[in-house]
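Next up is a structure, given as structure tokens.
In this view, the complex is presented without one of its protein chains, the others remaining in place.
After this line comes chain A, so read on.
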Amino acid sequence: MLRVSRNPAVDTALKLVATAVLMFSFVFVVMVPLYNVLCDALGINGKTSGQAYTAAPAGIDESREITVQFIARNNDGMPWAFNPGDRMLRVHPGAATSTVFHARNPLPKAMVAQAIPSVSPSRAAEYFHKTECFCFNQQPLDGASTAEMPLQFIVDRDLPRDIKTITLSYTLFDVTDMASDAVAAR
């Protein structure tokens, strides 16, 4: 038994202080990463992976077609015009498909945006793979100019058969204030 003080109550107290410190760090080093890992792994909240999908193609499932819907919306106070190029596509699982989103910055100043994706139903999130996406990076745009932002995706062949429609929604955030200098300089 570790003894620091002649008073056993002080020993008890020190152990409890250590417990409290441990619980404080638990929030940062366990809860936050664990939450993010779980959300990514299980597609909770419709979160999709933040990285490009690189697995080898496993062939196209011609037997069924999935409807993929695209939604673009702005977060509170974001002035850009932001729209999907295609409102809806019908795709075979396993087939790589491309589409674009249109963005226009109506203000005279350069801004930086970040799009946050969400897939519905959230069960489908882990089967929706993006091989290329504008949402992987912050998107700078000069004042009064437009951009076409590409998206390439594959719906996994293992998508549960009861899912016929997947909705991919992007919310665009104004991150000009917090954008890294590297992006701003580009």
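General remarks:
Everything that follows uses one rule, which is that a residue touches a chain if its C-beta (ideal position, glycine included) is under 8 Å from a C-beta of that chain, and two chains touch if they have at least 3 such contacts; residues count from 1.
Basically, contacts and distances are computed from a predicted model.
Missing from the rendering is one chain, named in UniProt as "Cytochrome c oxidase subunit 1" (options: "Cytochrome c oxidase subunit 1", "Nucleoside ABC transporter membrane protein", "NADH-quinone oxidoreductase subunit N" or "Polar amino acid transport system permease protein").
Touch with the chain that is not drawn comes from one residue among A:I60, A:I116 or A:I163, which is A:I116. One chain of the complex is left out; on chain A, the residues touching it are 7-10, 12-13, 16-17, 19-24, 26-28, 31-32, 35-36, 39, 42, 44-47, 50, 75, 114, 116, 122-123, 171, 173-175, 178.
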